[in-house]
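The structure appears right after this line, and notes come after that.
As you look at this complex, bear in mind that one protein chain is not there, while each of the others sits in place.
For chain A:
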């Protein structure tokens, strides 16, 4: 090809590319007001309709005790119930963790805090083979709990303090604990505690591919990696609910495709969006409602305490002080809060916002002084591990942190690691200097604190060992009075921010989830499970 033509071709191609890109970003000129939170009308709920949710991935299996994946547990919330659950409703915050009756109509706790008696309500299993809609009994509960204890994994540790489980009569289950255990009720409301029919536990049908529960919706069909279809449960224990005839999950791995589907009305809700994506969506769909909530976890900057200089408290404090959390969360996530050892998504178990900000100030000058006192007047060189498996935003957080650290003389080279390597080799084996990541969605202050910070904590992947802290962490488990325990949990967090400073909580951002404008009475909760769809109805 002669040269002149070659260059003309190139220019033309460039022109076409620019035109196409331009076409996607110019869009319509709607005013940008759009954002409103759920202020639902108080009109009478209408029955009927299909609710479609798009999900980036399908569960590997439906068995909720063998799987810790959020995709399994979100679906489990439609089919199953727990003995107790977390309250949802118009006057309940996304982050309020109020334990309320579910399959257990009521419960009693003995004086010494060691015996919990649950009285089951009259509830019926879904009318599917081989359970055929029979009534729920104490035997189902006991069989389920035994499975939970015997399977490998985190769920067993939730019941580690349980000594025995017995049936007093067909409708009454008694849990006896080894010692008083404050997190017990919260653990019973945890998403691992879905109650299964005895037939399922005994292997009379395959729990991995079928689900028979007591929940508001009945699993009709699960097509692997395509969609899961749920129909209204006519025998659900709450009279008149659910309102929806059908809930459908469709697997759409690509975020752009999910947004396109929402835009064209093929979905009622999709996962949370970045501020840029949301702005684009509001331009074409100005009447979309946006649900804002604190993210169920936080970005953490964690340090390997067995390595120099991170074994020095002054260095850790200097690092924490060098980070401009406020500007970072605003720039990268569009808004959020300074986080703390217990994530603010756990409501008042976390320290109040003012205190979190006061105890973790942004002060590069002071940080430099601390480094000098620690013997690093010129800073030092280190590495900062991050994975791209959680998406682009976390990598940007790492870049932001590296930049802030450079201001106080610490030169952190960013190392981007593929997710499976990150999660199965590097982080759990404490094979890093510094790392940035999201913690898992813990549901109990005990998990946020003891699991991560105790010398024997299942998730102490930081080489933390502080005997005094261990003692406090063990003690808070024994305080049964909720207010007292909350005070003590706050004290532990103050101690952590003063004497440990690892893992350094950065921020908890606001997730923004779009919803179609006709969705009514949708009150999601920070815990796993789509059970709250029992209240949802469509105003169209």
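Definition applied: contacts are C-beta pairs under 8 Å (C-beta built on N, C-alpha and C of every residue); 3 or more make two chains touch, one makes a residue touch a chain; residues count from 1.
Just so it is clear, contacts and distances are computed from a predicted model.
Enquirer: For the chain not present in this complex, what protein name does its UniProt entry give, out of "3-oxoadipate CoA-transferase", "Nickel import system permease protein NikB", "40-residue YVTN family beta-propeller repeat-containing protein" or "3-isopropylmalate dehydratase small subunit"?
Expert: Per the UniProt record, that chain is "Nickel import system permease protein NikB".
Enquirer: Sort through A:208, A:414 or A:430 and give me the one touching the missing partner chain.
Expert: Touches the omitted chain: A:208.
Enquirer: Of A:98, A:117 or A:157, which residue touches the hidden chain?
Expert: Touching the chain that is not displayed is residue A:157.
Enquirer: Pick from A:79, A:195 or A:252: which residue touches the chain that isn't shown?
Expert: Within the whole complex, the residue contacting the unshown chain is A:252.
Enquirer: Looking at the whole complex, which of A:129, A:373 or A:425 touches the chain that is not displayed?
Expert: That would be A:425, which touches the missing chain.
Enquirer: Which of these, A:100, A:226, A:353 or A:482, touches the one chain of the complex that we don't see?
Expert: That would be A:226, which touches the missing chain.
Enquirer: Residue-wise, where is chain A in contact with the chain that is not depicted?
Expert: 1, 5, 8-9, 12-13, 16-17, 20-21, 23-24, 27-28, 54, 57, 60-61, 68, 152-155, 157, 208, 224-227, 248, 250-254, 256-257, 259-261, 263-267, 284, 389, 418-421, 423-426, 428, 440, 451, 458-459
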